[in-house]
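I have a structure I would like to understand better, so I am pasting it below and will then ask my questions one at a time.
Here the complex is missing one protein chain, while the rest keep their positions.
And now, chain A:
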């Protein structure tokens, strides 16, 4: 066993999907870490110093050295702690995993944010656009337990954004963005995720989370009307 102490600290936010995905990865690998809840409205000197370029969470500090951007952090975790691999071994499958992860973050996330942040017709358009994107994820899940295949992988961890953020907004927004009739595979996949201990442990508690989403939505709506 290594003599030197490994210090792993995560600057994050309890309700952020980007922060939680890092926690999932660390927990999956059994890496002990210290979580430090950050206030984005009042950024800490440590956060500003650790991520001067983007000034955003999550930031992973490993023995004092900062790594920023959640997808970069996930790959770093996988490179550093080799047990329970997150990314596949084969270069082609790795490329596919990276492609889908980006798709979730750059396409689904951006469009889904409009569902929460807009009202009326603009929201309807956003819902349609989100569904079109989700149909691609739906297709990817056919015949698989997880997006990673047999077991939870990189894309599943990233796509918890869909399972436990986007889908949770449905209750608050009052629109079934991801109806089970349209997306049976996605619903099956969410059930599979909920069966995984690490996931259960690392996602925000539902009630608190719904309250938080509602409060955020109200403030976004206020902003868009002003």
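Heads up, the rule we're going with is that a residue touches a chain if its C-beta (ideal position, glycine included) is under 8 Å from a C-beta of that chain, and two chains touch if they have at least 3 such contacts; residues count from 1.
Here is the rule we use: contacts and distances are computed from a predicted model.
K.L.:
Pick, from "Glutathione S-transferase", "60S ribosomal export protein NMD3", "Two-component response regulator ARR8-like" or "MTMR9 protein", the protein name that UniProt gives for the chain of this complex that is not shown.
P.N.:
"Glutathione S-transferase"
K.L.:
Any idea which of A:14, A:35, A:76 or A:212 touches the chain not displayed?
P.N.:
Touches the omitted chain: A:76.
K.L.:
For the chain that's not shown, point to the residue among A:43, A:94 or A:144 touching it.
P.N.:
A:94
K.L.:
Pick out which of A:18, A:33 or A:103 touches the chain that's been left out of the picture.
P.N.:
Result: among the candidates, A:103 touches the missing chain.
K.L.:
Where does chain A touch the missing chain, residue by residue?
P.N.:
53, 62, 65, 67-69, 71-73, 75-76, 79-80, 91-92, 94-95, 98-99, 102-103, 136
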